[in-house]
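Presented below is the structure to which this report refers.
Every protein chain except one is present and positioned as in the full complex.
And now, chain A:
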Amino acid sequence: MNGSPLPLRATAPGGVDAATQAAAARRLAAHRRARLRATLLVILSQIALLAAFLALWEYMTAFDKQAAFMFGSPSAIAGFLMTMARDGSLWRDTYVTGVETLLGFLVGNVIGTLIGLSLWYSRFVSRVIEPFVIALGSIPIIALAPIIIIWFGTGLTSKIAMSTLSVVIVALVTSYKGAVGVDEDQINLMRTLGASKFQIFRKLVVPASLADIFAGFKLTVGFALIGAIVGEFMSSSEGLGHAIFKAGSLYIIPKVFAALVATIALALVLTFIVGKVEKLLMPWRRLG
């Protein structure tokens, strides 16, 4: 081809002329700004909603002694949080419950995930134990609390046991579902490449199940916390569950809410950490 019928414009070395490139960059920047604005609007709306709720709560309890007693008030809750922070009980209780939750979360997930994944190895074994897993999974953990206290005492161990029990079945089921959900064609491909069953397990099944395993992790953060708090309700001398239980028994409602705020904060921090670890371990999921 020699000579285009269209008037040719001077082109940059990359093959695209400078004006087009600048326009594209401008469009991209405008698009980014619009997206940032949308995100900012969402955050501002969330803050406004929370502020309105707290203001209404404060207003409704400000002139009504009985309502203030029954529901506490944001200012009273803030006051208790300050006091608890100053006397150190806030940190101590959060720390204790945090350790119980974290250990229960880890032990429960390690045991549950190991069993769930290894069940992939034998369809026979998994079919045999399926009804037992379902039966165990349907027990409300709180019903086990009295026995757990008897078996493991009133200290840290019983709380970790409660937390572990709340987690283990969920972890087992999600990881097993991940393992058996691996694409059959992918397994066949591994077989045609000459992979042994263990190689298929290590190089395909385990990494392919990571997404489900992490979905389980996110779910079980909350369950681990519930287990720890329930354990503390039954019998304990410290922890956020203990603080909630004690303040509730004494009708100090704002203090109950103050401990609840700390519990929510703990849950958020743990969930955040799980999300970070997930991104770290599965870098390919950030792309595409």
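The criterion applied here is as follows: a residue touches a chain if its C-beta (ideal position, glycine included) is under 8 Å from a C-beta of that chain, and two chains touch if they have at least 3 such contacts; residues count from 1.
Going forward, contacts and distances are computed from a predicted model.
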Identity of the absent chain, which is to be given by its UniProt protein name, from "Imidazole glycerol phosphate synthase subunit HisF", "Spermidine/putrescine ABC transporter ATP-binding protein", "Lactate utilization protein" or "Biotin-independent malonate decarboxylase subunit beta": "Spermidine/putrescine ABC transporter ATP-binding protein"
Which is it among A:M190, A:I229 or A:I244 that touches the chain not included here? A:M190
Could you pull out which residues of chain A are in touch with the chain that's been left out? 183, 185-186, 188-195, 199, 203-204, 207-208, 210, 282-285, 287-288
